[in-house]
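Below you'll find the structure I mean.
Note that this complex is displayed minus one protein chain, with the remaining chains in position.
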Amino acid sequence: MVWLPVLVPFIGGAAVLGLHRRPIMARTAAVVAMVATVIAAAVVSGSEATGTWTWGGDLDLAVSVTGFARVMVILVPVIATMVLGFAATNSEGDEAIVKLLVILTWFVAAMELLVIAADFLTLLIGWELVGAASWGLIGHQWRDPARPKSAREAFVTTRFGDLGLYVAAGAVFASAGGVRYADLESVSSGWLSLVAGGLVLAAAAKSAQVPFSPWLFSAMAGPTPVSALLHSATMVAAGAYILIRLEPVLSTVAWFAPVVVGIGLVTALAGGMVALAQQDLKKALAGSTSAQYGLMLVAVGAGFTAAAAGHLTAHALFKSLLFLAAGVALHAGGTLDLGKLRLGTALPRIAVLFGVGALALGAVPPLGAAFTKEAVLAGAFDSGLWVGLGAAAAGLLSTLYAARLHLLAYGPGDDVEVHAPPRRGEIVALGALAAMTVLLGLLWLPGGDGLIERAADGAILAPTAAETVLSWALVALGVIVVAVAWRRRRLVSMGVPPRLRAFIAGWWGIPTAARVLVVEPVSRLATWLFAADRTILARLADSVAGLGALVSRLLKQWVDRLIDAVVWGVGTGTIRGAEISRQVADRGVDAGVEGVATGIGVAGTQSRRTQSGMSYHYYTVMMIGVVVAIAVAAVWR
Amino acid sequence: MGRAAVDVLPVLILAGGAILLIFYVMFVPRALQPWSALGATLVLAAAGFASGWYLGRVPGITFFGTFAADRTWLWGTLIIIVVTALAAALSVEWFRTDARQGEYYVLLLLSALGAVLLAGAVDLMELVVAMLLSSVTGYTLTAYHRKSRAATEAGIKYYLIGALANGAMVYGIALLFGLSGGTSFADLEIGLVDADSTALIVGFGLVTIGIAFKLGAVPAHQWMPDVAQGAPAPAAAFVLVAGKVGALIVLMRLAIVLPESAVGWRPLVAVIAAATMTLGNLAALWQNDVRRMLGWSSVSQTGYGLLAVVAVGRSDLAVSSMLFFLAAYAMGNMAAFGVVVKLRGLTDRESFRGLGSTHPWLMGALVVSFLSFIGIPPLGGFAAKLLLMGAVIDAGYTWLAVLTVVNSAISLFYYARVMGPAYFDSAAEPRPVMGSLASWAVGIAVVAVVAIGVVAQPLASAWEGVTLLTG
Partner (left out) sequence: MLTTAIFVPLIVAAVTLAIPAKHAHLARPLAIVTSFVPLVVVGITWARFEIGDGLQLVESAKWIPSLGISYSVGVDGLSLPLVGLTALLFTVSMVFPFDDLGKSRPYYATFLFLEAISLGVFLALDLILFFVFWDLSLVGMYFLIGVWGHGDSQRSALKFFLYTLLGSLALLLGILGIYLYTEPRTFDMVEIIRTTPVPAGGVAATLIFLALGIGFAVKTPLVPFHTWLPPAHVDAPAPASTILAGVLLKMGTYGFIRISLQMLPETFQRFALPLGIVAVVSILYGALVAMAQTNLKRVIAYTSVNHMGYVILGIAAAGAIGSGSDASRSIAMTGAVVEMVAHGLITGALFLVSGSILARGGTYELDQYGGLAGRAPRLAGITMLAAFASLGLPGLAGFVAEFQIFAGTLGVYPWLAGIGLLGIVITAALFLRMIQQVFLGDLPVRWDDWRDLGRAELFALVPLAVLVIVIGVVPSWLIRVIDSFSQVVARG
């Protein structure tokens, strides 16, 4: 039964595929499948059930719904239900909507497997399947040659991180003889360090941390619902999720906490600035995704996994909301350029819904996201003053970009006629996500802390009064700064020179660096190796053969022609040959056999025109041979 | 005397049969000449039965200590007889229009007799007699087509080389006789123990040249490609093989009686083997004349065969590996030349294009013999090479086995130059072929090549403990 959250969407996806000739039913089936997954997840979530699937040998696949998985297993299909509902009514994917829905459903199935995994092998399976599904989703519009390329970039980048998971799984197996999470307890410290290293690599890549963050930009090639799902509860969430799950064991590795905090903080700050500098709505949101997951990593590193888990949940809700609303903006405005949108007047209802998401992103109380962000901040200060200040700065950045995005995308503007007004289903999906974002504000009620701690099976730290004041003050500051910039019409540029802004917006040059330092050297190496393969290795074999061939050609000429033509003139050669043969014949043993004599006679006349001059040479060869033979027999006895 | 004569009954049959056949040839009219082939075959059959019968009661050293009528000799004799019979079968149609064809079969029998004597020789004088009988008949067989320039040319070359080699051998024998005071191998074994080393080396070196000539080994190998190319194809097949059988056995006999401390015959033979196989292969590589290529490949085969001599006395596989080699090589060569005969002497590589589809059976036979030469299992050539290499590794000459391996791989190249176009190029016009007797000969040879590898147990058990007497 514990497999249901995986099986239901998987079978649902197959059903949708089976209905591909009836698009309406297929769309309905996709949403139904998601709702059924939510129900299945809810049932499983309370059951504490475990399950195994025999692989053979020393391995089997184990799943269980414990700890934060109890929340996550529901969160994934809940958000997916909204996103699929949106996608099913959305016109963007019309051409091959069924294919999109099928892969989205399977995407959810893979993510659910990842969530309920109780061992590294199962985790890896889910982990990689999520990545592969993302390739299919990002490259959805495959007729456009650029999109499959982006999909490939995203997949290869995240797969590089997957290597970490291979290493982690192998290290656990090498040390403990099994791959269960439970086996981690008996892993020796050296191997545990390797496990931690592998997991941090895998998580950083999946959760778009520095230096892997830019793959999220590539992922923008997919349709909006894909981004909405990929940035919220699936795929990107996997990295933070697994660190939250395994932090209790991993934190025994000395370097784990500082490294994770470091990565998170750097990403939170750098990603925040990317979001602030971007002029593309979806890319700005992508930058904010990296930044927000950076904050979660800070909390994990600081040891407050419940804070991270809470923030992950809140983020999942509002980020999917923001992306779906961005999709509406793209359809309505025909662009994602923040300098040209301002759809607030044209689409007031969407503007409000987007606003809810933006407020959450900006951590404005009393939304739940503000509560969780403050918990993160408290955790950060707990692990060090500078970490706390850094996290606070990142918080300020998030307020800044949230406010900026709202104003630029859905701020008051001209009452233009939109290309494609949002459909009812889309609005329902947005509304539901907004409602859940708002509802999360209930966390502010007393007992919110305890609820999160129990749900996430981890610790959370209530912020001190000073921290709360600081946090709120920064939010206010952020709002004021944006308001001023809005007034001065410098909100798009934020007063940063264009080239610097382009540099930051392009993820601090990381894509260029990756191209110059990794992609191009590797492809040059590949080309070079191929050239070497053809010219050196293959030739090596050929040239050994060629040497033999050359020797044999020389031999052939030497034996058959050269001597003849060069050393001995044909005429003299034959005459001498004939003479010698007569002498030998006289001395020879038995001249009685007439045939030979006749033969010699015939040859004597005929050989003037032929090659029997060689026979003289044969004698030379033989005499040399005799001498060599005697020498050999004398030397080696 | 009478007793000794009975001991070498196969020899007597061959000699007597040849003499009878001479009378037949001299006195019957031309129309009856072709029947001399049948006569020769009957003689061979009788000799073969005699040899087979003697396998049950091996006479041992006989004929006043000059002749080793042991199992090795009997098996060698059987191989020579089969080869001769196959050559006779191949010859019938080849010489159909030849008025003098009767003499040819006489020569064939005499040449076979020479080879048989060679295989049993344990006396230097007998060695000379056998060598000369085998050689002289060989020259004539080679030059049998007097009108053919190629044949006479080949005959002369063969003869010239043979004359020198045999001359050298006689000098060498004189030296060995002088050193040991006797001509039988038994005398050598005793008499050479304290002999002057330098003279011994020179003597043995010279004798080796004589035997190398018969074997087609470096440095007296040059006649082989010429004979293969120029001689009448059935005669070429015979000349290339028969002498080699006798010579290899006698070389082995001679080698083991020599004191290794005084004369490094083992390394010498190893070097000759290495040079022979390598040179033969390299020279064969670019030949466009299939018969000449077969001649060179015969040279390289000699090189492989010499491995058995290198290992003799050190590995118990030596003698049986030699017999496997001789049988497999003889049959393979008869099959390959048989195909050439069947194709009326077709010899240009280009002419073999596409024959795989027009003459599938014939090319199949050629491929089997080639693959056997390369050493592809489970053919006879593989069994031979397996044992030869096993023997030399056992004898501490691993490098020679490695060289054999390299050479085997090289040899694939020139065989493939014939096989490839035959199968890979589009079909050509069917070629005119000889009658069915040649087919039978080819068929028997091919079946033998396969059987030596696949049904090897009877041979292996017969040859397992086979003795090599030296007097």
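For reference, chains read A and B in written order, and residue numbers begin at 1 within each chain.
In the analysis below, a residue touches a chain if its C-beta (ideal position, glycine included) is under 8 Å from a C-beta of that chain, and two chains touch if they have at least 3 such contacts.
What you see is a predicted model; the values in this text were computed from it and never measured.
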One chain is left out of this view; which of A:166, A:472 or A:486 touches it in the full complex?
A:166
Out of B:4, B:129, B:150 or B:406, only one touches the absent chain, namely B:406
Contact residue for the chain not shown (choose from B:288, B:398, B:436 or B:467):
B:398
Considering the complete complex, identify which of B:110, B:254 or B:374 is in touch with the unshown chain.
B:374
What residue numbers in subunit B mark contact with the hidden partner chain?
357, 371, 374-378, 382, 386-387, 389-390, 393-394, 398, 401-402, 405-406, 408-409, 412-413, 416, 420-421, 423-424, 456-457, 460-461, 464
Residues of subunit A in contact with the chain not shown:
54-59, 121, 124-126, 128-129, 132, 135, 139, 142-145, 148-149, 151-152, 155-156, 159-160, 163, 166-167, 169-171, 173-175, 177, 179, 194, 522-523, 525-527, 529-530, 533, 537-538, 540-541, 545
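The rule is simple: only the chains that are shown with their structure count from here on.
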List the residues on subunit B that touch subunit A in their complex, please.
103, 107, 132, 136-137, 139-140, 143-144, 146, 149, 152-153, 155-157, 159-161, 163-168, 197-198, 201-202, 204-206, 208-209, 212, 218-220, 222, 260-268, 271-272, 279, 281-287, 410, 413
Within the complex, which stretch of subunit A touches subunit B?
545, 548-549, 551-553, 555-556, 559, 577, 580-581, 584-585, 587-590, 593, 595-596, 598-600, 602-603, 606-607, 610-612, 614-615, 618-619, 621-622, 624-626, 628-630, 632-637
